[in-house]
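The other protein chains are all here in position, but one chain of the complex has been omitted.
And then chain A:
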């Protein structure tokens, strides 16, 4: 028998960015809020304290802040003819665990979504015709526009203390020749902080990009360029480019995290309670499955605990959200054969292509210097900023040098043909390390009928529940786009006059490789939209089926973005919170009539 706790107004599953934002918004609205985080307590001290945190082996190599796969993981297969096998060791993607979630160890690249990517299908059909989109590509509109989300992008940037260079503010050009991005949508206000300084690598990329004829801009970075106090009174210090950003907690209080930017305010809030080591098993429903009554979780001692609540916010990492919906029986599971069902649908990822340039011994790039969100990008081939009619694929890629700090165990490139060990290898790494840079085409990834999530029939987590199964592989569109982007990015690399260039795009034989890091930007599975036949939650992130359940995160994206997702995840959380505060609480029920 589960222990039953005192009922609360709202329970939040997961305490990363979404959990923290929703906890703040809902306590501000006067609600009592319990947040359940399955991982341990984490914060700048001790998890990010200097000098202990400057330890590549413990953090990036042994994965200290990431999900503990021994408790739960996913299984993966390339197509439905195969038996999925477990993702046993972290590699291709690195979900977080613990207070702050992936928001504690993310890099800090903080974008707004490109406006056309929020209405992807409509835009492509309008510009290129309905037949342009391949039949098995099931891209959709988000159901919310850039203009609607703009105030929430702005709010998130102010909470995060984001550094950047605006292009236009209220229609007035302010960022020309200053590092603004001419492809960026209009803003209601400037970034709270000016852009960070640029590494030498980013400067080389900027110069080369301009020479080739593109439009370099400063990446928006949730790493501070100066001291900052956010609207919650949380204080940040200026980033010193220590190079230990992605995979680490920030000892400088410079990288935005739920722990640094929101938790200090929540700690003073009597209506808020955070319970760690609390792994939610399912959302409990009434017998007729129209309303949630709360959640059941397992505490640190292994006891089952029931937390009754009027409102359930599912705010864990993308695939955990999908998993919890499937385990709880909320929304009809997707069936790839019939195309019916919504939970598990539109699973998408990111379509990356990387080129490394190795220079001679007189060019020093000092790759140990860096900040996770910092760098220079070009958007000439992102979104629909270039004519797609002749290229034969959907989607785009920003290109950038984002030198986040390359460390020696994981980041020693060598010239082609170098052996993997011995004196020749040793000489090569010594001659190369401080003389190389890496640039990425951070490609958008489209959703397809055949890429989806469901429950695995063979493998279980430590709680005896079926693991989530990913059926996922690269499709023709992804390969075409990767090859196009490689061809467009290579001239920038060549313009830098490197001694060697490393890298190659995907080819027709490329399959999703679970063994090498790509990004942790997984999308979809509990997609938002305007039609309950093709979305699991409505435009306010509210379940179509169970009106007091809101599912927030990149799980709501109908396809992957060219940019990193966190800025859009945060904006959607604020957008949903406003709808809950101003509409739902006054009149609980569906916010959109199906």
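Here is the rule we go by: contacts are C-beta pairs under 8 Å (C-beta built on N, C-alpha and C of every residue); 3 or more make two chains touch, one makes a residue touch a chain; residues count from 1.
Quick note on the criterion: contacts and distances are computed from a predicted model.
Enquirer: Assuming one chain is omitted from the figure, identify its UniProt name from "Transcription-repair-coupling factor", "Nitrogenase protein alpha chain", "Septum site-determining protein MinD" or "Gluconate 2-dehydrogenase subunit 3".
Expert: "Gluconate 2-dehydrogenase subunit 3"
Enquirer: For the chain left off this view, which of A:89, A:122, A:290 or A:497 is in contact with it?
Expert: Final answer for the missing-chain contact: A:89.
Enquirer: Of A:134, A:151, A:194 or A:237, which residue touches the hidden chain?
Expert: Spelled out, the listed residue whose C-beta touches the missing chain is A:237.
Enquirer: Have a look at A:8, A:181, A:199 or A:566 and name the one touching the chain we're not showing.
Expert: A:199
Enquirer: With the missing chain put back, one of A:301, A:389 or A:423 would touch it. Which one?
Expert: A:423
Enquirer: Spell out, residue by residue, where the missing chain touches chain A.
Expert: The list for chain A reads 49-52, 54-57, 61-63, 68-70, 72-73, 76-78, 82-83, 85-89, 91, 197-200, 203-204, 237-238, 240-244, 251-253, 363-366, 368-369, 407-409, 412, 420-423, 425-427, 429-430, 433-434, 458-460, 511-515.
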